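All protein chains of the complex are present and in place, except for one that has been dropped.
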Amino acid sequence: MTTQEWKFTAKDIASQPELFLSGHRACAGCGPATVLRLIMKAARGPTIVTQATGCMEVVSSIYPYTSWGVPWLHTAFETAAANASGIDAALKAMSKKGKVKEHIDVIAIAGDGGTFDIGLQALSGAVERGHDFLFVLYDNEGYMNTGIQRSGGTPTGAATTTTPAGSAIPGKVEKKKPIDEIMLAHDMPYVATATPYYWKDMLTKVRKGLEVEGPAFLHIFAPCPRGWRSEPAKSIEYSKLAVESCVFPVWEAMNGKRQLSTPSRLIALAPQKKRPVKDYLAGQGRFRHLFTPQNQHVLVEMQRFTDEHWERLLQKCEPSS
Amino acid sequence: MSPEKSWKEISIAGVCSKSSVEFKTGDWKTYTPIRDLEKCTRCLTCVMFCPDGAIKWRPEISDIEFDFSICKGCGICANECPTKAITMKIEGE
Partner (left out) sequence: MEKQVKQETVPLNGDEAVAFAVKQCNVDVVAAYPITPQTIIVEKFSEYVANGEIQTEFVCTESEHSAMAACLAASVTGARTFTASASAGLALMHEMLFVTSGSRAPVVMAIANRALSSPLNIHGDQSDSMAERDSGWIHIYVENSQEAYDSIIQAFKIAEDVGVSLPIIVGLDGFTVSHTLENVDVLCEDDVKRFVGDRQLPNVLTHEGKIVPFKLDPNNPMTMGPIAFQNYYFEFKRQQEEGMKNALKRIREVNTEYAKFTGRSYGNGLIDAYKLEDAEVAVVCVGSTSGTLKVIVDELRQEGLKAGLLRLRTFRPLPVEELRKALSNVVAIAVMDKSLSFGGFGGAVFTEVRHALYDDEKHPFIVNYIYGLGGRDSSPRELRTIFEELANIARTGRVESLVHYFGLRE
C-alpha cells in the first residue's frame, strides 16, 4: 500500500501496536519521545532501527530494559547513518544469497547532535552512496543528554550551558545550521520537515520516506522542556507555534521539487495568520534574557532573518497543484 | 526487585532481556490528569500526543483509558485537549 492509498484516522493510529514502549526514562513532557512514539506508528512492515547516542537512545535502552519493539542497534554518536549503511549492505547481500526473503525498512534516528555536527560526515557519505534508508532527525536544538550544550542546530539567541546568556554575550551568536538545505544539495530522493503537532503530516512524511527507494531525510522539530526551560505541558504547543511563526516551516521535497505542506501553506496564503517570533520565544527560559532592553536588538534581528528565510523559502517552493 | 545476575547468567553483547513496560514511571508524577467524561469527545488527540503512551484507545469499550502506572503527569494531554476536558490536579487532592 503506497502513501497515496494510506488513509488513516486517529483511531487507526491509536490501534497500531506501540513499537516505542512506555517505561522509558524520558523527562515528563519530552517532545522527542512523542515524536519517536508516533513515527514508529508509520512503520509499514519489518523494520530495523539504528540510533545515535543521545537522549532518546539512552532513555530507551537502560540495560536490562528496552523500549524498542523492533530490532534496534546503537553503536556510537557519529554513526547512525554509517550503521544504516552497513545494515542496508548486509540486507542486500543476504537477500541476493536467499538468506533474507522479505523487504526490511531501515530507519536511522539521531538528535541534532548526531546529525548537524558529529554525525554529518556519516550522513553525507551514506546519502551520496544512495543507501536505502530513512534518516529521522529529532531536533531539540542542543546536546540535551549531556546537559544542554549548544549544537549546530541551536538557534541564535538561545542560552545553553556552552553559550550562556552572559553580560558580554547574549546566548548563541551563530545561526542555526541550514541542515535541510545541506541535505537538499545532495540531490537526494526525499527531504522533508515536520512537527509533532501536525502529526498526520508527520506520519505521512515518514511513510513517504520509507517508500522512497534510496535515502530520505526527515527533520522533525522536537521541543525539550528541560533544555528550553519551558513548561512540560506545552511541548506540543511549541511545535505548533514554531510553524505559525515561520521559525520552523513545514515542507517536503520529492526529487528536489519543494512544496510547502498544508500548515505552512495556510500561512503563505493568509500572511495575517503569521505569528510574531516573540510569541514563540515567550515562555522559553532559554530566550528569557532577550526580553531585556540591552538585548532587544537580538529579537529584532531574529524577526528579521525569520522573515527573510520565510520569503526565500516561498520563492524556492513550487506552487501547489 | 530481582537480584542482579552474574556474567555467566546474562546474554552477551548487552542484549536487553526485559521490556520497559515492566518499569513503572507513574510514581514520577506530581500532577495527575482528571478527565471530564461529558466534555471528552474521544477525538484521541491526547492519545496521539502522550510521550509515554499512557493513554490508550480501547475500541471494545469505545473509550480511552489512562494508565496511571505510566503517566508522568506532564500535562500535555490537558494542554492539547480541544474541549479542555482534562485538568491537572495535584495527586491526592
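Worth pointing out:
Order of writing sets the labels: A and B. Residues in every chain begin at 1.
Quick note on the criterion: contacts are C-beta pairs under 8 Å (C-beta built on N, C-alpha and C of every residue); 3 or more make two chains touch, one makes a residue touch a chain.
Here the structure is a predicted model, which is why all the values come from computation and not from measurement.
Among A:13, A:27, A:42 or A:87, only A:87 touches the chain left out of the display.
Of the candidate positions A:61, A:264 or A:306, contact with the unshown chain belongs to A:61.
Of the candidate positions B:18, B:42 or B:56, contact with the hidden chain is made by B:18.
Chain B residues in contact with the hidden partner, per the touch definition given at the top, are 4-7, 10-19.
One chain of the complex is left out; on chain A, the residues touching it are 45-48, 50, 57-58, 61-66, 68-76, 78-79, 81-87, 89-94, 96-97, 99, 102, 104, 121-122, 124-126, 128-129.
Basically, only the chains that are shown with their structure count from here on.
With centres defined as mean CA coordinates, chain B is found 23 Å away from chain A.
Per the touch definition, chain B reaches chain A in the complex via residues 10, 14, 16-25, 28-29, 43-45, 47-54, 56-57, 59, 67, 70, 72-76, 78-80, 88. Residues 10-11, 13-15, 18, 20-31, 33-34, 37-38, 60-67, 196, 199, 225, 231-237 of chain A are the ones touching chain B in the complex.
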